[in-house]
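Every protein chain except one is present and positioned as in the full complex.
And now, chain A:
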Amino acid sequence: MANNFARLLTSKRNVGILSLVGAGSLTAGFLFNREHVTAGANVRRVYPASAEYPDLRKHNNCMASHLTPAIYAKLVDKATPNGYTLDQAIQTGVDNPGHPFIKTVGMVAGDEESYEVFAELLNPVIKERHNGYDADTMTHPTDLDSRKLTSGQFDERYVLSSRVRTGRSIRGLSLPPACTRAERREVERVVVDALAGLKGDLAGKYYSLVSMTEEEQQQLIDDHFLFDKPVSPLLTCSGMARDWPDARGIWHNNTKTFLIWINEEDHTRVISMEKGGNMKRVFDRFCSGLKEVERLIQEKGWEFMWNERLGYILTCPSNLGTGLRAGVHVKLPRLSKDPRFSKILDNLRLQKRGTGGVDTAAVGSTFDISNLDRLGQSEVQLVQTVVDGVNYLIDCEKKLEKGQDIKIPPPLKK
């Protein structure tokens, strides 16, 4: 049941960006040509751009690297049709000069149109973050045909668990940094409605953060499913945690292998996971689950934010394209102490994290190993990269166990 928020029922291949302004008028435009984006209402400005330009001298993030005074001056008067402005988009990067270990992105999108209206800043940021991907000229491949995955079963003496996650945004509704309470509640309604239609091994239940019982909360904590209000200033400074916990919740299937977060950092985060090394089954479920959810929202007249240049549109530019992080928890006691470990990971286009996720340390010698890339390669390609890479790492570990030497593999194409 559609409300006065426009959504186009289009197939995924047909790019239709819509903007809703004022009294419900519907404008569908093909957004390759930036001039077609309707600017929103006037941004209130009292001072010239030079007086407003942020002090980024001590900053080290992608936004700070690319926000010249000229680009700032050009974009600062613009707003998306929803009224989202440049200053809002960059606030998190202004407030958080740099992360000790990684170069953060330093900006977010408030809505789908942000990627067009602020393209002059976002495209260089995307290029830096995604290995030279040129959003002006390149196209991103989407491929959720999990049958193409080969060798997706790991040695379970090493791989403890397998997981694939991504995000999806509902077209026509603003993203977490910008959404109003009503929009956020609409996202929850649309998604929960769709999820209620899942059947078989995907059938499950929704737990709203506002109304879950103590028992439900404890169970979700024990299952390691519960997410809490973000504490990272990278997230809170962009306004994503406003009105917590209104319209936030967790859905999972009865077998606890398919899980969806609603209205955390993105409209939805979709996670397929299980203990052990059957990445093939995890990815199968990931793809079929995603496709089924998409079908269900389309029945009601909604669709995901997606376009040919940027793939799936998410809040953080680092998650564009596939938004996919496929990974395992794997025991690598010998390899992890080898001085060549980092280089091997680099060449395999993999990254390591601690078992608590981003910004955590490894416990014992169990590592979270996942794909580095998100944009420019398809889901199938990225999961294959993880499968091939992890198999290689396990092979190295086995060689080291036997006292044999290992080789640094040649670097994969980025």
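Keep this in mind: contacts are C-beta pairs under 8 Å (C-beta built on N, C-alpha and C of every residue); 3 or more make two chains touch, one makes a residue touch a chain; residues count from 1.
By definition in this document, contacts and distances are computed from a predicted model.
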(message) Tell me the UniProt protein name of the chain this structure doesn't show, selecting from "Transcription initiation factor IIB", "Rhotekin isoform X6", "creatine kinase" or "Beta-hexosaminidase".
(response) "creatine kinase"
(request) Consider the whole complex, including the chain that is not shown, and state which of A:Leu220, A:Ala241, A:Val293 or A:Val387 touches that chain. (result) A:Ala241
(message) I'm checking contacts with the chain that's been left out. Which of A:Gly110, A:Gly152 or A:Gly204 qualifies?
(response) A:Gly110
(request) For the chain that's not shown, point to the residue among A:Gly106, A:Pro124, A:Pro177 or A:Gly277 touching it. (result) A:Pro177
(message) Using the document's contact rule, name the residues of chain A that touch the chain not shown here.
(response) 4-5, 20-22, 24, 40-41, 44, 46-48, 51-55, 58, 79-80, 82-85, 87-88, 91, 94-95, 110, 174, 177-183, 185, 210, 236-239, 241-244, 246
